[in-house]
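Left out: one protein chain. Kept in place: all the others.
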Amino acid sequence: MSFFLADQVAPYAWFPEGASSFAPQVDFLFTVILWICIVFFVPIVIAMGYFMWVYRERPGYRGSPEALHNTAIEITWTVVPTIVVVWVFWEGAMGYLDMARIPKGTVDVNVTAKKWQWAFKYENGGEHDVIPVENSSVKELPLLVLPVDRDIKMIMRSDDVLHSFYIPAFRAKRDVVPGRYNYMWFHTTKEGLYDLFCTEYCGDNHSQMNAKVKVVSQEEYKKALDKAIQEPEDPLARGQLLYKRQGCSTCHNAGAEGASGPGPSYNGSWGKPVQLESGAEVAFDENYVRESILNPQAKARKGYGKASPMNSYAGKLKDDQIDALITFIKSLENANSATKK
Amino acid sequence: MTAIQENLAHVVDDHADHHHEHPSWLAHHFDDAEQQYDSGKLGMWLFLVTEVLFFSGMFCAYALYRNRNPEVFEFCSSFLNEKLGAINTGVLLFSSLTMAWAVRAAQLRQHQLLVGMLGATLGCAAIFLGVKAVEYSHKWELGLLPGKLYVAQLDGAHGPHKGYLEFICTVPAIVTALCALYAIYAFATKSLFHQRVAGPMLVAGLCFFGGVGLGQYLEAQEEASKGHGGHAGSHEHHAMVDGHVDHGSHEHAAAPDSVHAAETKTAAEIAASAASAMGGSPNVYVSPTELKTPNADVNQRSMAGLFFSIYYCMTGVHAIHIIGGMIVITWLIVKAAREEFHEQYFGPVDNVGLYWHLVDFIWIYLFPLLYLIT
Partner (left out) sequence: MSVVDRPITAPVHSEVESYPEHHFLNHSSGFLSWALTLDHKRIGLMYLVGVMSSFALGGMFALMIRIHLWNFKDGWLSNQTYNQVFTLHGAIMVFLFIIPSVPAALGNFLLPVMLGTKDVAFPRLNLSSFYLWVTGLILFLTALSVTGLDTGWTFYTPYSIETQQGGAVLAATFGVFVLGFSSIFTGLNFIVTINTMRPPGMTWFRMPLFLWAIYATSIIQVLATPVLGITVLLLSAERLLGIGIFDPKLNGDPVTFQHFFWFYSHPAVYIMILPAMGIISELMSVHCHKGIFGYRMIAYSSIAIALFGFLVWGHHMFTSGMADVTTIVFSALTFTVSIPSAIKVFNWLGTMYQGTVSLNTPMLYALAFIFLFTIGGLTGLPLGALSTDMHFHDTYFVVAHFHYVMMGGTLVAFLGGVFHWWPKMTGRMFNDKLGIVSAIIVFVGFNLTFLPQFVLGSRGMPRRYATYLPEFQPLHQLSTIGSITLGSGLLLALIVLLMSLVNGKKAPRNPWGGATLEWMCSSPPPHDNFSSAPTVGDPYDFSNIEYDGRVGGYVKRP
């Protein structure tokens, strides 16, 4: 009956079209399980119906109450299902291990879930775009662009409560748990636009916490990445954007933004003398900032040398980007360092 | 239901003449004393199983979080006064002995001894709670509170809030006063029954305050030893010398002069940033430099608070069980004063005894886990 329903109301049957390397494996196992179920269920129902009719209570008929025990048949119907479920378990566990073992050389995406919004950040620091949607209770949804035929790794964290990252077309799901990172990966196999749902109840707009996933060719993905990090002309705005995209904000506080550690705050630093780990004092100027970006350990500020080694940004930033960052830090000259979150 | 009704019902159901002796202490649906005793006993054992499982949830939480942050647990357990814990352990062990003796007395129809032993158990329970009251109030004054309420100021001085002990003692004081009135009534009316009930209750009430006095004496001794550089509280003393860092703004704190202290500060900052990254407000104080390094960042809400949550949950639920036990023991004293127990009917004493031993037993686990292991 369900087959019939499925065929009638949508162009596909049990599953949405598969678009990851997990899909064939999951669909295969499910189909086998489905047939196992049919092989068990249909005879049970037929036997039930047959017994109902043949042994029904009627005048002149009295059943024989002898058949109460039959060791052979009881062992059979214990052993056969056991073998079947052992196989099902094995297949499922092997498939799961594929899903759990994250390969090397993945395209990484940072996922942040919060009530009731998905946020995606690409490897180059670019952030997700949005896509307008029709026939929905929301106007637009976040759009995650992924390259086809690549291993993709999701690095997921939650800002507030539990969420769960689920793309039916990929047959992949993983909870997003506050206070820790959860990972998942999949190998995209097919270009297209797919749905992404939050499947762990997270409050009022849980059912609107959706997104779209667009799997595109690798060239298009590159274009999308470039677009994601396009920078504004104005050096100050550009510096501010780079501050966030390049991850400076994860360690350094600036204005009211960014984390309050482990790196020193930018606020109110410009132009003032800096105490170094070596005991010397230098001026906080363009040269100092540039050197600190390209070779952070050279003149580490007192108290920050060993505990929080910053990685060099040499080769990651172009000169004009560094200029923009300098402009940004300069603008914080008079910012109050106490204005942290 | 009257006896007549019950008899009638029997006659109506079934002719069988079924009126063998059914003494008042044997419930009508039991066949004999043995069945009643066995049922009660099995029921109590099952109840104890549920109690163990109830506590096991908290023991699991303890194991999980201790495994995750062992340094927090080491740091925090140094705030617990082992002397008070040890005294309470001794008191509870002794009360188990008196409880077991009470069971024996019930079987031998030694009614006066039974009342005495139950009274002694009740008194021990009260001493336990008195000492516990001192422990709790002392920690509250220091701000060593569970979870997000944790506001420890380790400058040795007590916080702005005092008088928790008086607050805790209000209810016991009222209860003791009522017991005293009851005792006066009992002795005035010269009723043996009332005297037997009121005596132990009054003693227990007074025992509570004995426990409070004992606890305060030992706690004061501990504080005094701190002043002379005693090891147990030395970290508090030193913390006072170092002063504490303001909420959040670490750069502006007075720069400690030694490299060692600088490391401490950095670690504290990391902890603070971790806390703020997690959304909690950083509430970091410079902590004792003598204790080994990881302790630097444990005295904060998101770390130490959790230990004290577990501490209060475990000891609090245990204390509720003690109070529950005291209520049933009082009920037993009433029954014992009426001389209801004998060799065929001592199940209630036996079962309450089992419960009491379990409560004792749980403390035997709590004491080392919370106070001793470092």
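For reference, chains read A and B in written order, and residue numbers begin at 1 within each chain.
Following the convention adopted for this analysis, a contact is a pair of C-beta atoms (placed from the backbone, for glycine too) under 8 Å apart; a residue touches a chain by one contact, two chains touch by 3 or more.
Here the structure is a predicted model, which is why all the values come from computation and not from measurement.
Trainee: From the listed residues B:109, B:148 or B:338, report the one that touches the chain absent from this view.
Mentor: B:148
Trainee: Where the complex has a chain not shown, which of B:33, B:61 or B:354 is the residue touching it?
Mentor: Spelled out, the listed residue whose C-beta touches the missing chain is B:61.
Trainee: For a quick check of understanding: of B:85, B:200, B:305 or B:348, which residue touches the chain that isn't displayed?
Mentor: Answering carefully, the residue with contact to the hidden chain is B:305.
Trainee: List the residues of chain A that touch the chain left out of this view.
Mentor: 1-2, 5-6, 9-10, 12, 14-16, 22, 25-26, 29-30, 33-34, 36-37, 40-41, 44-45, 47-48, 51-52, 55-57, 61-70, 73-74, 77-78, 81-82, 85-86, 88-89, 91-100, 135-137, 160-162, 164, 166, 168-169, 171-175, 177-180, 182, 195, 197-208
Trainee: On chain B, where is the contact patch with the chain that was removed from view?
Mentor: Residues of chain B in contact with the hidden chain: 1-2, 4-6, 8-16, 18, 27-31, 35, 38-39, 42-43, 46-47, 49-51, 53-58, 60-61, 64-65, 69, 146-149, 278-280, 301-303, 305-306, 309-310, 312-313, 317.
Methods note: only the chains that are shown with their structure count from here on.
Trainee: Calculate how many whole Å lie between the centre of chain A and the centre of chain B, each centre taken as the average of the chain's C-alpha atoms.
Mentor: 46
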